[in-house]
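Attaching a single structure in structure tokens format; questions to follow.
The complex appears here minus one protein chain, its other protein chains still in place.
A, B, C, D and E are the chain letters, set down in written order, and residue numbers restart from 1 in every chain.
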Amino acid sequence: MSARRVVLAVGAHPDDVEIGCAGALLRWSGSWRIVLVLATNGERTHGGAHRATEARKAADALGAQLELLGRPDGRLGRTVDLIEQLEQIGARLRPQRVLAPAPNDSHQDHCQLASAALVAFRMVPELLFYESLSTTRFWPTYFVDVASTIDRKCELLELHQSQNGRLAASSEYVRTAARYWSMKARRGAGSIEAFEPYRLTS
Amino acid sequence: MSARRVVLAVGAHPDDVEIGCAGALLRWSGSWRIVLVLATNGERTHGGAHRATEARKAADALGAQLELLGRPDGRLGRTVDLIEQLEQIGARLRPQRVLAPAPNDSHQDHCQLASAALVAFRMVPELLFYESLSTTRFWPTYFVDVASTIDRKCELLELHQSQNGRLAASSEYVRTAARYWSMKARRGAGSIEAFEPYRLTS
Amino acid sequence: MSARRVVLAVGAHPDDVEIGCAGALLRWSGSWRIVLVLATNGERTHGGAHRATEARKAADALGAQLELLGRPDGRLGRTVDLIEQLEQIGARLRPQRVLAPAPNDSHQDHCQLASAALVAFRMVPELLFYESLSTTRFWPTYFVDVASTIDRKCELLELHQSQNGRLAASSEYVRTAARYWSMKARRGAGSIEAFEPYRLTS
Amino acid sequence: MSARRVVLAVGAHPDDVEIGCAGALLRWSGSWRIVLVLATNGERTHGGAHRATEARKAADALGAQLELLGRPDGRLGRTVDLIEQLEQIGARLRPQRVLAPAPNDSHQDHCQLASAALVAFRMVPELLFYESLSTTRFWPTYFVDVASTIDRKCELLELHQSQNGRLAASSEYVRTAARYWSMKARRGAGSIEAFEPYRLTS
Amino acid sequence: MSARRVVLAVGAHPDDVEIGCAGALLRWSGSWRIVLVLATNGERTHGGAHRATEARKAADALGAQLELLGRPDGRLGRTVDLIEQLEQIGARLRPQRVLAPAPNDSHQDHCQLASAALVAFRMVPELLFYESLSTTRFWPTYFVDVASTIDRKCELLELHQSQNGRLAASSEYVRTAARYWSMKARRGAGSIEAFEPYRLTS
Partner (left out) sequence: MSARRVVLAVGAHPDDVEIGCAGALLRWSGSWRIVLVLATNGERTHGGAHRATEARKAADALGAQLELLGRPDGRLGRTVDLIEQLEQIGARLRPQRVLAPAPNDSHQDHCQLASAALVAFRMVPELLFYESLSTTRFWPTYFVDVASTIDRKCELLELHQSQNGRLAASSEYVRTAARYWSMKARRGAGSIEAFEPYRLTS
């Protein structure tokens, strides 16, 4: 299993990765080893231990390994300490590809993590930024067709039961965004996850 | 009636204005005089005379005056001739506000008209760019709530019967975009038409 | 009075709000409740207590409520702590509109406060950035005519007596900028305060 | 005289060069040979022959050589024909530096000439863009102190008598812009002409 | 053979495609059908018939099909006519991927072709922009390792014998650019062709 290429998906809160790029990860799960790294346990919107359990269930359903950094929810800083922790994970797992939140984001935790990830993973061959509801000025150029995985993506979101009712984590949001980008990418009324590449290699 | 402020909505084809900004125009129709200016009759996707008739029906339903420039569909150029024709319309109607397609657009007619409108209406107090399916790199900062008018907007689109079945002119597209921007503007799962302001005044 | 919509104007130092947007605030003062939030007392260029007194006089003359955060002048950081303090003010006052310094600014306090304000007030319906002398790469699209209030704006600046003689706080600067933007906005040789909208709603 | 380095200042109309960069040209006139190239005679706002005469007077007062291309005012296009005419002038005069209108401009003639100049003079060592009243999204990084020449610049503008009363060509405009950029460049309440460099060499 | 996916590489002059992306095309030549479309015969720097012959030799060596549009060298315009000709080629060949010159380019023919290609191929799933010596403001995010093909790429350039001695078409240029981007993409002192994606799909 360790021979498979590694894709690392970094998120600020337990459901951020699922919201941003679970459709792509589900498509890649056969040929890539998937590792989720969550900076916080998201304890501001529910008990952190509870959310960590939900994160684990979702990671299991996704077939992904999970790493929890346990940093304070809502107070994430682009600190040297965070950067070094991410660098150590990179050194250990040697990912070929990293998915991180897009840097232009009005949410404190998202933009700080994005900025830290860009520095920590600057040597990784491929680095892609995914969208969240609070992302701003996002112009993606890499489009992954998730028509075959969008339903399972929504099921993963439901595993984060404590977040039911939050628009940013809803099927409503992820299906609307997927439809919007499918049309903008001129792929018809399908479902697409959109990414801003920092670096793609071939 | 002539004492009301004039908003001019410029489109390349008979249904472009409805797709891009009919929700806002419907909201403003009580307090503004609305004039639609269409650069072409859209004869490439159906007979031009037929589409002009559809355009007139939709303009009537919107309570708007209609001006047809009759330029060749699919071959619009940002020519001095087009700019001067738009300038003459501006001189005659003295609009307070102009709505035009956004300049970054991969459709020939849209981007050329956008560029011409920016020059022709540079002295108009307010100039806003609306989105179409083919708009690229669009980052709006002006958001009009169209929850109360989105259904009537979709009815206007249906008056362009010859375009039924085209995704770019569908309820599917306009409702998805309106939902997407409502969420991005942090207004919940509502309906919003989004605009890039070139200039707004107060 | 509490039924009036609230506009919150955030500044790094006691005279920043007056310099950046007092002309607009004066125009809006009849129909909006105005609250000024100052991050520091500006003690680096004069005694902080003295400057706080000047700030209060100016706020009174403007008809605005004043909140002083008392953070260290010249050492403002975009910390979680500052963001949370601003968030609490937002939760208490529920502003409809926030005015903040523009993010591209070569002054430490301005750019850090701008960045914090964007995060703290990301759910507020309207967020506008104003200019200061040290703002860089500023391209405004929202223009408020302040011909009727520019004189009173300059009087407000004079209430910050300790700052007399500083170009960045002078009538010379604010009148020049107001004239420059009036001409650039194609409104003749008048007076305009210019803003970069992050989000405007209608 | 031919041994002096040549600076070529390109303008769309007879007074455009004076408005945009006469202060810098006056400073350089001792050590550079100055050539003005005007694309049109500006016949839309006055008789073209009359304006050409004014242009010649101003060029004489500036100590500059004048070349008139006589293209149609208000109808300038970024045509191959214009580009080749500019290339021939470049081949003949071998300028070290070219000053041209900034490309983001809502005036038809300005933006088309800017675009043509960039192509025609792409091999010239130094190419700088100057501002006009209709320039948009201008962020200059090269600042020329014109405190010693701003008065003479305004006298040059007065030689274009037919344009008296036009704000875009007024002392009011050029003095306001010069003061604004002096303050933004942190040079106090002086007078500065601002340029966006396309390429500067040393 | 027709079952293979088609990559279309569009160039303004006979050697532009080889300069910009032959390394990538050589890598893809096994699994893709390659078609070169040249807008002009490049008759300005040598006889057009001669250059067409060179282009054919290079295309043969690359294993690519060649289409010559025979438009006037140095006078390419982003005309409706050119756009429609490209659209017809797209309709006939149904490419999965198009490579075109990057739009920011100070060479007349390059920037006009780039702009036309974006419109003509807006429905193609993948559109990538390649660099030339005259490209400006180029920030690539898609990097193709051409270590195994850079030597053959340089041999292809030598087949354009009439261009020997032109820096823009030299091994010196293409090897320097390939080394520069390899280092910037953090891939060591190798050879990489860099692309700006307009749209990539997966």
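Note that a contact is a pair of C-beta atoms (placed from the backbone, for glycine too) under 8 Å apart; a residue touches a chain by one contact, two chains touch by 3 or more.
Because the structure is predicted, anything quoted here is derived from the model rather than measured.
Although it is not drawn here, the omitted chain touches the following shown chains in the complete assembly: A, C, D, E.
In the complete complex, the residue from D:91, D:167 or D:200 that touches the missing chain is D:200. Residues of chain A that touch the chain left out of the display are 79-80, 83-84, 118-119, 122. What chain C contributes to its contact with the hidden chain is residues 74-75, 77, 106-108, 111, 134. By the touch rule set out above, chain D reaches the unshown chain at residues 24, 122-123, 125, 141-145, 185-187, 197-202.
Keep this in mind: only the chains that are shown with their structure count from here on.
Any chain that touches chain D and also touches chain E is listed here: B.
Looking at A-E and C-D side by side, the one with more C-beta contacts is A-E. Counting the residue numbers that touch the partner chain, chain B and chain E have less than half of them in common. The interface of B-C is repeated, with over half of its contact pairs matching by residue number, by A-E among A-E, D-E or B-D. A straight line joining the Cα centres of chain A and chain B is 36 Å long. Looking at chain A, one finds that residues 134, 186 touch two or more other chains. Taken as a graph of touching chains, this assembly fits none of the simple shapes: it is neither a line, a ring, a star nor a complete graph.
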